[in-house]
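Moving on to chain A:
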Amino acid sequence: MNNKLIAAGFGGQGMMLLGQLIAYAGMLEGKHVTWLPSYGPEMRGGTANCTVIVSDKPIGAPVVAMPTEIIAMNIPSMLKFTPTLVEKGKLFLNSSMIDREPGRTDIEVMRVPANEIADELGNLKVANIVMLGAYIKKTGILSQNSIKSALEHKLVGKKKELLELDIKAFEKGTTLV
Partner candidate 1 sequence: MNAKVVMKRPKSLSQTDFTYCPGCHHGIVHRIIAEIIDELGIREKTVIVAPVGCSVFAYTFFEIDGTVASHGRAPAVATGMKRSRPDRIIFTYQGDGDLAAIGTTEIVHAANRGENITVIFINNAVYGMTGGQMAPTTLIGQRTTTTIHGRDPKAAGYPIRICEMLSQLEGPTYIERVAVDTPQHVIKTKKAIKKAFENQINGLGFSLVEVLSTCPTNWGIPPVESIKWLQENMMKFYPLGIYKDRTEERVREGIV
Partner candidate 2 sequence: MAEKVLVKGNEALGEAAIRGGCRYYFGYPITPQSELTEYMSRRLPEVGGVFLQAESEVSVVNMLYGASCVGVRVMTSTSSPGFSLMQEGVSYMAGAELPAVFINVVRGGPGLGDIQPAQGDYLQATKGGGHGDYRLIVLGPSTIQEAIELVMLAFDLADKYRTPVEVLADGMIGQMMEPVEFPEMRSLNTLPEKPWSLTGAKGRKPNKITSFDLDPYKLEEMNLRYEATRKRIIANEQRWEERNVKGADILVAAYGTVGRIMKTVMELAKEEGINVGLFRPITLWPFPYERLEELSKKVNTVLTVEMSGGQMLEDVKLAVKDNAATPFYGRMGGVVPTPEEILEQIEKIIKGSESA
């Protein structure tokens, strides 16, 4: 396996965390992983994205020109990254915020109403985890248990209160694709 994901959205939509959870879970399963963030002023309110590679082999370049999967949480992210997706690649769209067509027919598109689901669960903040559930279910690159362990590892201190909700959001996400 050599999965190359770009996860993008507005700053605050939790894409950095989503990427770190995948990387951490990958590490737990003994995979080679890298997580590379976009950084700088764009983190403060603009679009933020990270690149995550999960591979059976040591990873050379942590930069990715042509990802195998894309998660787009908003329209600008979809417009920016969709053209870079490999043929037959997987595009995960947050359909709560994206009402446009991605403009490619040679790829597989998953529409996940992440915001609506998160809202139903009672906290919009877990939209990223809903999306993560859909991503893990669809790609099958890592076990759901590894992601849950990653959540337990990441959500410590104050954030611990959110753990139960996050696991619910994750499980819900896995049912959507």
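Quick note on the criterion: contacts are C-beta pairs under 8 Å (C-beta built on N, C-alpha and C of every residue); 3 or more make two chains touch, one makes a residue touch a chain; residues count from 1.
On how the list was made: all candidates are chains of the complex that A comes from, given by their letters.
All values reported here derive from a predicted model rather than from experimental measurement.
Chemist: Touching chain A in this complex is which of 1 or 2?
Modeler: Chain A touches candidate 2; the others do not touch it here.
Chemist: Under the definition above, what is the set of chain A residues touching candidate 2 in their complex?
Modeler: Contacts found on chain A: 20, 23-24, 27, 32-37, 39-40, 58-66.
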